[in-house]
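Structure below; questions to follow.
For this view, one protein chain was removed and the others were kept in their places.
Then we have chain A:
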């Protein structure tokens, strides 16, 4: 080995070490840049398009048996909304609760809990997958959202259903919200749940109404729902990404 060669090798090794350090700090900078996360976002569109292409629109999420039920259904995020109006409703067992349904519909309506319970129901034992990585299995009973939509009659331009929630998420009073498209809204397993494990839905899990969207992650399944709005775009709602967590950088399409 000539002197020249060994010098070259030492230089290459130093360059390798330096570039790996640069690489890591570079990644941090890329994560905080405007443009790079948008490049990464292209994968979200690709995932959504591919998953929807290969899966039939009405494909059902897996349903489980009572033996699979988690001993206790984990509560995550808000467990008791710090909202005086909500607390007043809860103090009265939600007797005065009304679910407002409006937006791009022919007949805006509101429903009491008793009215929702009076509609046909669906019961399902499903797995709840949190974006954090854990899963819990619970038994849910509720009114299919499609039945509520049939009553209010969405207009042809309707593209999304937005859920407004009672839980404030920050000091500015931003409330939780979420949105799904009409395919998910009409899916048979998409229900406005009022029972969990044969009990009245506890406050920790979203009383009086939480939505179940069984083919997506937990953050799509808004709790403490007070209103449902049918829209053609969610660009003017919140920060325009379609949900509280979406506004914090999570994907709108949460099928993965």
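Operating definition for what follows: contacts are C-beta pairs under 8 Å (C-beta built on N, C-alpha and C of every residue); 3 or more make two chains touch, one makes a residue touch a chain; residues count from 1.
Operating definition for what follows: contacts and distances are computed from a predicted model.
Q: Out of "1,2-phenylacetyl-CoA epoxidase subunit PaaD", "Thiosulfatereductase cytochrome B subunit (Membrane anchoring protein)", "Phenylacetic acid degradation protein" or "AzlD domain-containing protein", what name does the UniProt record list for the absent chain?
A: Its UniProt record gives the name "Thiosulfatereductase cytochrome B subunit (Membrane anchoring protein)".
Q: Which residue from A:28, A:170 or A:198 sits in contact with the chain not drawn here?
A: Residue touching the absent chain, from the options given: A:28.
Q: Among A:19, A:87, A:110 or A:135, exactly one should touch the missing chain; which is it?
A: Candidates A:19, A:87, A:110 or A:135; residue touching the omitted chain: A:135.
Q: When the complex is taken as a whole, what residues of chain A touch the one chain not shown?
A: For chain A, the residues touching the absent chain are 9, 24, 27-28, 31, 37, 39-44, 46-47, 51, 54-55, 59-64, 68, 70-74, 127, 129-137, 214-217, 245, 248-251, 254-256.
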